[in-house]
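Accompanying notes for the structure given below.
In this view, the complex is presented without one of its protein chains, the others remaining in place.
All chains are identified by letter, namely A, B and C, in their written order; residue positions are counted from 1 within each chain.
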């Protein structure tokens, strides 16, 4: 996984987020404030622009640049959370990047979100998509899978994790204000996390 | 036409205005400010209350009381205009009341509206119902008709006059702001005038 | 229709109870709003009034440096002479009373009747008619009074507070009206509590241009457009009637249902338009001042200032709706 891989990941994520922007906003309208699609679209467009204007020299640089851009341009809850995740991934990642190192860095990113958000799995947040993805990656490494298959499993786990937020009652973020009424809706941040993880598989599969 | 006749006239008018209140408001919504029904309903309810609380001793007193109440309780354009009309009718009316005297007083009431409103027939106002009614009364007097038939003719004339405002372009009142767009709508004040004149016939016919 | 009211026919009285409770500087008696401090000997009294539904106009402008009394009528219905008579007698400090009347048939008639019946008080009156959307011709009731009412009330109020005599206050009030023009744009109709549904229907892709403040439909409909273009339509109408030049006092006014943020967007466009004509916004207000219940939309009012009017505009004012300098 070279620098180009990471740049391609963010480019695909930006493309997919734009495509699914209204859907993410709709999810946020149901249990939040109807801006998650706009927030992430603005953020990933800026990430893409930054990676084009200042081409990163390494995977670490790509991750740190993306994270910093998200923190600097998104705002809201998701900006600092996603931003810190990517920055932490970058700071943890050792090069040259192997699947195992990637998986370790990914887990560090998830832990950063948990720490910053003071949240845990089951709180109905992005963590409910990210944590299963991280576990799937770790397992794939142990099983010695190729990156493509590993990422496909992670994508599936994230997607399932996102859907699993539907029956949950939110304990963190804006949806927690709704109490019982948060039940029955997919968490928007979990949904966007699933999209971003799915981009890993897309890029690894070369179908960009 | 004794005092009871005039009291009955206002009572019937109050009843009819309440019944047609929403229709008058709808007409006013199209080319005005959607309050004519509420204004007249409030006003005639007060007229009725005043005539009950302080029973008038004569037709003149009934007319002056009704006019004063309308001026004091309605506001808007129609309050002073209708109020002045009834007050002027009262001040002009000689007793005992004959149809001829009634017709003369009615005409004085119409002139009071024209003077106060600085308006003439064709301006798309209540005058376009009141003036034809007044002419019909004068004619009926000349023809020696009975009150009931005279009032029925006046009612018909007022009704036709009100409908004739539909193609007119307003030159007075709120509808004049609309210019050409006032064409195609019946003037609410003309419509309410037609109702009030029709009450004369109703009461004279004894079908109260 | 959903409204924060108890009943359609108690809304004016209920709101006045709230007004009195919220502002110890005001007194409400028989549907007239007074300064609690009462009339000041030797000061010209200022009385205004009109239908309710335009809040904070007029009751919100009672206080030091503006009105002495306001007469709120029913929703969109001018007050009755009794209210105006009460107000006029109560605020007379011996120097006479100025009636500030918006040019609507009902307002004019009721104020005229009241003035005639107040023959014990020296009464002058000024007619506000600033709305350029209405042709000022024999074929109309004349131009409507809208946003300029606030300018007239503020500037005449400052002059009266200084002790100017009635004829001077009346003359300057008329001059302010002369120098002011307005134009309004609606995105939605208002809904009166009594009618319970919108006064006019406006599709989602249309606006009404040249609307009044009573839910009267405007002069024409046009396709919905960006704020820049809607502001330009309003400003062209104003500019075509009274060329924009020199120092201007500008009100970008919300109709009641428009977020303040959108009014600032409009203000930016109005400012750019005025600069483009070589004039300058010297003083301004942005907010809900002369409203039309819950209508969404805006109006712009422009007044050509001179040094004296600017000084009077800047003079201290202390009312619920407008306050500075104390």
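FYI, a contact is a pair of C-beta atoms (placed from the backbone, for glycine too) under 8 Å apart; a residue touches a chain by one contact, two chains touch by 3 or more.
It should be emphasised that the depicted structure is a prediction, and the values quoted were computed from it without experimental measurement.
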Quick one: jot down which shown chains the absent chain touches. A, C
Would you indicate which residue among C:15, C:124 or C:168 is in contact with the undisplayed chain? C:15
Check the options A:12, A:35 or A:159 and report the residue that touches the missing chain. A:35
Contacting the left-out chain in the complete assembly, out of C:83, C:199 or C:296: C:296
Of the listed residues A:90, A:117, A:132 or A:188, which contacts the missing chain in the full complex? A:117
Residue of A:76, A:109 or A:161 in touch with the missing chain, whole complex considered: A:76
Take the complete complex as the reference. Which residues in subunit C touch the chain that isn't displayed? 1-7, 11, 14-19, 21-22, 52-53, 55-56, 60, 187-188, 204, 207, 224, 226-228, 230, 252, 256-269, 271, 281, 284, 286, 288, 291, 293-294, 296-298, 318, 320, 323-326
The missing chain sits against subunit A at residues 25-26, 29-35, 37-39, 42, 71-81, 116-117, 169, 171-174, 176-179, 181
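The rule is short, and it goes like this: only the chains that are shown with their structure count from here on.
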For subunit B and subunit C, let me know how many angstrom lie between their CA-based centres, rounded off. 32
What is the distance, in whole Å, between the centres of subunit A and subunit C, each centre taken as the mean of its C-alpha atoms? 54
